[in-house]
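I'd like to ask some things about the structure below.
All protein chains but one are shown in place.
We just call them A, B and C in the order they show up, numbering each chain from 1.
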Amino acid sequence: MKLLLRKVIGTAVVTEPGRPRDADIETLGHALSERVRKLYGRSLHIREVDAGSCNGCEIEIGGLNSPYYDLERFGLHFVASPRHADCLLVTGPVTRNMADPLKRTYDATPEPKFVVAVGDCAKDCGIFAGGYGVFGPVSSVVPVDVVVPGCPPAPRAILAGILKAVELRASGSVR
Amino acid sequence: MANRISLWLTVPLAVLVLVGGAAGLSGWSFDVVLPHVLPIGGGVALGLDRLSAFFLVIIAAGVLPCAVFAFAYTRHQKPERDGMTAALAAGMSLFIVSMACLVLARNVLTFLVFWEAMSLASYFLIMTENDRSETRRAGWLYAVMTHAGLACILLGFLTMAQSSGSLSMTAWAQAAAAIDPSKRNVAFVLVAAGFLSKAGAIPFHIWLPRAHPAAPSHISAVMSAVMIKLGVYGLVRIGFEWLGVGPRWWGVLILLIGAVSAVAGVLYAIIDSDLKRLLAYSTVENVGVILLGIGAGLIFHSYDLDSLAALSVAAALLHCLNHTIFKALLFLGAGAIVHATGTRNIEEMGGLLRRMPQTGALFLIGSLAISAMPPLNGFVSEWLTFQALLLSFRVPEQFVNLVFAIAIAALALTAGLAAACFVRAFGITFLAMPRSECVKQAHEVPWTMRLSMGVLAVLAAVLGIAPVVALRPLGYVTAQLLGEQPDLAFSLSGVVAGGSFAAIAPGWVGLTLAVVIFAVWLGFRLTGGSLRKRYYDTWGCGRAVHSPNLEYTAAAFANPFKRVFAFLYRPVTAIEIWPHGESRLFVKTIKYRHESRSIIEEGIYAPLAAAIRRTSARIRAVQSGNVHSYLLYMFLVLVVLLLVAK
Amino acid sequence: MILLVQWLLVVAGAPLLVGFIRKTKARLQGRCGANLWQPYRDLRKLFIKEVVISETTSWIFRFTPYVVIGAMLVAALIVPVLTTAGGALSLGNIVLLMYLFLLATFFLALAGLDAGSSFGGMGSSREMAVAALAEPTVMIAIFAISLRAGTTGLSDMINVLAGDRLLLLNPGHLLAFFSLFIVTLAETGRLPVDNPSTHLELTMIHEAMILEYSGRYLALIEWASAIKLFLFFTLLGNIFIPWGIGRTEQPAAVLLGLVALVVKLAALGVSLAVLETSVAKLRLFRVPALLTGSFMLALLAVISFFFLR
Partner (left out) sequence: MPFGKLANLLSFLFLLMSFLLIVRNSLSGQVRMFAIQSGILAALAGVVALFGGRLELFGVAAVFAIIKVAVIPSVLNRTVAKIGMQRAVAPYLGTSSTLAVCAVLVIIAFTAMAPITGSDPLPTADGIPLAFAGVLIGLFTTVNRRRALTQILGFLMLENSIFMIALLATYGVPLIVEIGVFLDVLVAVLILEVFVYRIKQNFDSIDVKQLGVLRG
């Protein structure tokens, strides 16, 4: 207990200021009403779905909760059940047995919702393309709004992807 | 045709009892002695005072709905059992008459005659479905236990009669001070043991969880809701009236038995998966709560804090009435379920709320009432019992304060566990998806059954919202019993206990709760705009959750309690695995058994039965078979009697 | 009138307290953390979300959020927050408060079972087990307080306790405070007993029951649990540190009461945050040992009153 308190008092807040702005995010989003964008801008619950990934992206997503990236300050929050979620963070090529559960998770999420696909595998099955167990990219199962390329993408990129998904949805820009 | 007539007999009888009770409560009383009916022992003496009238009302409140329930319940029996339903109805009428007269009995002989009549009537009612061996064993155990209780009461009454010189109880009350204390204590212990065995308190409760499920549902409803209360009636009579003011340990003894009964009763109810046995164990728990009130009353009475004693007895009697109402409601609900699905095991049930909506809603009201939830009647009586126990700091002695602290902890633990038990009972039976075929085609029960349950549910709500309806007559009852008004001030909506110690307005609580819920709902309806609602599968981590085998079963729900209270259950676990023929690794079926054992049955009754069997085997040697030895025995006994009687 | 102000303060202030605790925890972990008003935003967003309901559920699933929020709002009427004079409607005493919380848990457990998923059943059975084991401690702690205060009515209990200057030197009083603090952790599902921010369904107790809820219903339940935490902290603050709360109806006393309330809640919030950062979640079947410990504390409090008269 003593050591912990000494550590807490010793280290200052180390969160990087500002909102990450990265250019290399592909946007496939479709329009979202202005009112919803204002709401989602400040409070977004995310449900992370591992559709067969090698967990490289999961480690990076885990980094989002760390004091450095701290996604809480943007109002983002990971939740346990798709019922509570607004955005599905899908990683990995959709394997054959994960296709149906992913579809069910998507249907279980209440409207208005959207999907962020993380990593090259989610974009176009990446290095696993053509494998016998691979069903296809994420967009072949559920409608995807933002794709964050990279194998694995840096936490900053994932964070930028999520925030872009919210802003994009409002501005209605189409690919 | 015969059963139609006898069925029509029970309803007016119940109405007559109700009228008698109501008249008694409003002040009418009578005392009649019929010497020529029973020549020995001073004849039949019946008398009505306020306490008897209150118990008449309890009997009527329990019996009337069950009589109405019996109409539809017995009609669907198999045709060859027609004669049986006539006997059933006749037995029911005898049962009602004997209970009513028992409450009016004023001398030893009448009391015991009607007590035996009640036991015999209930024995035959239990044995109606005696084609099942389980019913026969239950009936046999019930007969043995009630007659052991009768023997104790008889011995106790005789010691009192011998020391006070008269066979009428009212005479005992005047002569109570003159009798030497050790005789009075022996009488109290014996008679209390008899009454506790009828009330189903812990050490004597083993017949209750077997007899009640064996009887047809409306009979077990009457037995559980009403017959138990006569044991409590007897205890109140001897504790406060017939044996005069007792020493302190009387109250402490009853208080501790009440605490143990309450906690152990609900602990056995939580792990049981037979609906009617679960309700029987919960009756043991509620008797424990009533005994807590009576024990506290006895202790305050021995310290001459009579206004507190009146408060505790009022709380106990109110809980008697409330328990009659919601236990009858629950048992009739269980009867309706058994009638509709044909099974008593809640593991096979599920999803009944969609198939039997009204029965489900009424069973929910019963479960809320028995778990003492605010707007209903169970809460008022449990709240009053809590205040009576919390007010115990006025007793100067430190040891007694500690006993009260333990009683409060026991009552609080019981309240929590009762809520858990009835969440399980209601949730597993009525919610989610059905787990067996016979439950799938369950259908709503005929209207007469739902009517009787509806009446009881309305009574529970009315007594919960306006407890003054029951508290005002209770005030007079306790005033007549203890000579002092209970430490209660009550208006139409509010109840204040112990001066400024505790106040509550159950009427306003119920009203505010309803208004707030309606306001929130209305607020949403207006501002919510188009409430977009979509129906979809249950969330099961992405897997299809259509089959019921993903659901939580009754045993799974009770598992945390089984592990926390393992010292009481001492569970026996057995796992049998049937592998496939070729190799041990491929398992065909696994059978997992997790039985819990009852300490009381193994600890007290098993060795007792074994001892009786051993001694009787030795005594059998006396039956040598030749006549001369019998003559010799008679001669020896005669000589001994002559010497002794000199 | 004071009652209405107090009631709105409780209903509106509850999410702020939760936000404050989350912010303190974040700062202890070196994170910047969401700002204080985040819970309000989450609730506002949930209000406009679509409601997805499982097909196997009955009317109880849709009725439970209203009962839970109703019970909490009625409880908010009973607890004196700013002043004891007009502060609380005389609906009932502290025993009624505990039963209202039990009523909310009762219905929440039923809703958990209703959806037919194993998480909901697991959550409700554990929640009922914890609630049942916490009841004796609550009642014995109430017994200890009522011995010292001579009454169980909330407002006059605080008036009597505030009169005794050496109150905090009484061992019984402190022991009752610690036992009720442990019960608060158990009832509101905070860390040592149940981790509010966990994602692993198998470890949840409170969260598992509301996995099925979404949109408006989820907002009601989250708000109700925030109010429950707020009420428990107000009880702890006002009964065990009874100074500062207003005794009369004048605005001056009420304002002083407000300041005292904010200070007490901030102190309790920080202590909860520090406790949650430094303590790991107890194994489920170690929780009864913790609750037995808190029961012993309460029993010791009662013994101390009787023997150290």
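Definition applied: a residue touches a chain if its C-beta (ideal position, glycine included) is under 8 Å from a C-beta of that chain, and two chains touch if they have at least 3 such contacts.
Note that the structure is a prediction, hence the values are computed from the model and not measured.
Visitor: Any idea which of C:51, C:68 or C:303 touches the chain not displayed?
Guide: Touching the chain that is not displayed is residue C:303.
Visitor: Among C:19, C:92 or C:288, which residue is in contact with the omitted chain in the full complex?
Guide: C:288
Visitor: Among C:145, C:175 or C:273, which residue is in touch with the absent chain?
Guide: Looking across C:145, C:175 or C:273, the contact with the absent chain belongs to C:175.
Visitor: On chain C, where is the contact patch with the chain that was removed from view?
Guide: Chain C touches the missing chain through residues 166, 169-171, 174-175, 286, 288-289, 292-293, 296-297, 299-300, 303-304, 307-308.
Convention: only the chains that are shown with their structure count from here on.
Visitor: Need the CA-centroid distance for the pair chain A / chain B, whole Å please.
Guide: For chain A versus chain B, the centre distance works out to 59 Å.
Visitor: Find the geometric centre of each of chain B and chain C from their Cα atoms only, then give the gap between the two centres in Å, rounded to an integer.
Guide: 35
Visitor: Give me the residue numbers in chain A that touch at least two other chains, ranges are fine.
Guide: Chain A, residues with two or more chain partners: 81, 83, 108, 110-111.
Visitor: Which residues does chain C have that touch at least 2 chains other than itself?
Guide: Only 50-52, 201, 211-212, 215 qualify.
Visitor: Could you pull out which chain B residues touch chain A in their complex?
Guide: Those in contact with chain A are residues 532, 534, 536-537, 539, 541-544.
Visitor: For the complex, which residues does chain C have touching chain A?
Guide: For this pair, the touching residues of chain C are 22, 26-35, 38, 41-42, 44-45, 48-52, 198-201, 204, 207, 211-215, 218, 274, 277-278.
Visitor: Spell out the part of chain A that touches chain C in their complex, as residue ranges.
Guide: 1, 4-5, 8, 11-15, 35-36, 39-40, 42-43, 45, 67, 70, 72-73, 75, 77-81, 83-84, 86, 108-112
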